[in-house]
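The structure is given below, and queries will be raised subsequently.
Presenting chain A:
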Amino acid sequence: MPILRCFLLFLLLYPATVSAFDLAELIRKVEQQYNGDSSEIELEMTIKTGHWERQLKMESWSLGRERFLVRILAPAKEKGVATLKVDREVWNYLPKVDRVIRIPPSMMGGAWMGSHITNDDLVKANHIDEDYDFTLLEEDERRWVIEGIPKPEAAVIWGKIIYRLQKEPLVPIEVEYFDEEDVLVRRIVFDDVQAVSGRTIPLRMQVLPVEKPEEKTIMHYRKVKFDIDLQEEYFSLGRLKGRR
Partner candidate 1 sequence: MLWQLALRNIWRNRRRTLLTLSAMVISSALLILCLGVFSGMLKDMLASATEQYFGHLVISAKGYQDDRDMFANFPADLDLPALRHPQVTGYSPRLRSFGLLSFANNSAPVELLGIRPQHEQQVTSLQDHLQSGRYLREEERNGAVIGAGLAKRLAVQPGDELVFVTQAADGSIGNDLLQVSGIFSTGDQGHDNSLVLVPLGWLQQLLVLPGKLHEISLRVEQPRQAAILAGQLTGGMPPELEVLDWGQMLPEMKEVVASYDVSRMIIVTILYIATGLGILNTFFMSVLERTREFGVLMAVGMRPGQIRLMVLLETLAMGLISLIFGVGLGVLLSLYMAFVGIDLSGSLTPITYAGGTILPRLHAVLETANILVPAVVLLLVCLLAGFLPANRAARMQPVVAIREE
Partner candidate 2 sequence: MPLIELKSVSKIYPLGNQQVVAVEDLSLQIEAGEFTVLAGPSGSGKTTLLNMIGCLDRPSNGEVWLDAEEVGQADSKTLSQIRLNKIGFIFQSFNLVPVLTAAENAEFTMMLMGIGKKQRRQRIVDLFAQLGLQGLEDRKPNDLSGGQQQRVAIARAMAAEPAVVLADEPTASLDTQTSEELLALMKELNREQGTTFIFSSHDPLVISHAQRVVSLRDGRLESDR
């Protein structure tokens, strides 16, 4: 879509001229920042709770917004545990018992890999620009504050999302998630902004549940490659099990 590309370029070049009409596009861009058309990323996930703290190393692949695969590399106990998302379905692979488990809709709100990210985040987050209506709350020279309210028919778990975006370069600073009673439930804070593989993105994101201040999940991107050669067939149950 060359016209869209031009439009995006236009957005990036003239961020100050953004209007309500473009807000959804802006959010789409932010939500897709780690995906690109395709991506291959190595990351570390640190999960801290009141009872334990652990670090997972993993690698992930994505294609468009509907295909995503992540596999744990370390620690040894979980090595090979993998999650595959295709469209709105999620599967887990457990090497210890050599079984693939489909996550039923009722478990979408459950924690993904014991982190503060839910299965639902994996499946639906990439559709936020479609499921929400956006309004510009604040704007100054350096940043926008945008509020997203679910469209009436949208089946989503958040009651409200507030984005704080940096204009130049366009990166998120912080996203706040509210429940249906308009109570702040969790925050995601972004930092370590760097230019990698032709883009400028924050390499670190921290998920902070508001109710448990001592807990958090930190995702730190170590190796990032965008626009690599991946086919849809790559995202198969066979690949989930680690077979070529």
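Quick note on the criterion: a contact is a pair of C-beta atoms (placed from the backbone, for glycine too) under 8 Å apart; a residue touches a chain by one contact, two chains touch by 3 or more; residues count from 1.
How were these picked? Simply put, all candidates are chains of the complex that A comes from, given by their letters.
Keep in mind that what you see is a predicted model, and the values were worked out from it rather than measured.
S.K.: Looking at this complex, which of 1 or 2 sits next to chain A and touches it?
M.R.: Chain A touches candidate 1; the others do not touch it here.
S.K.: Within the complex, which stretch of chain A touches candidate 1?
M.R.: 47, 49-54, 77-78, 81, 92, 94, 96-97, 99, 101-104, 106-107, 110-111, 113-114
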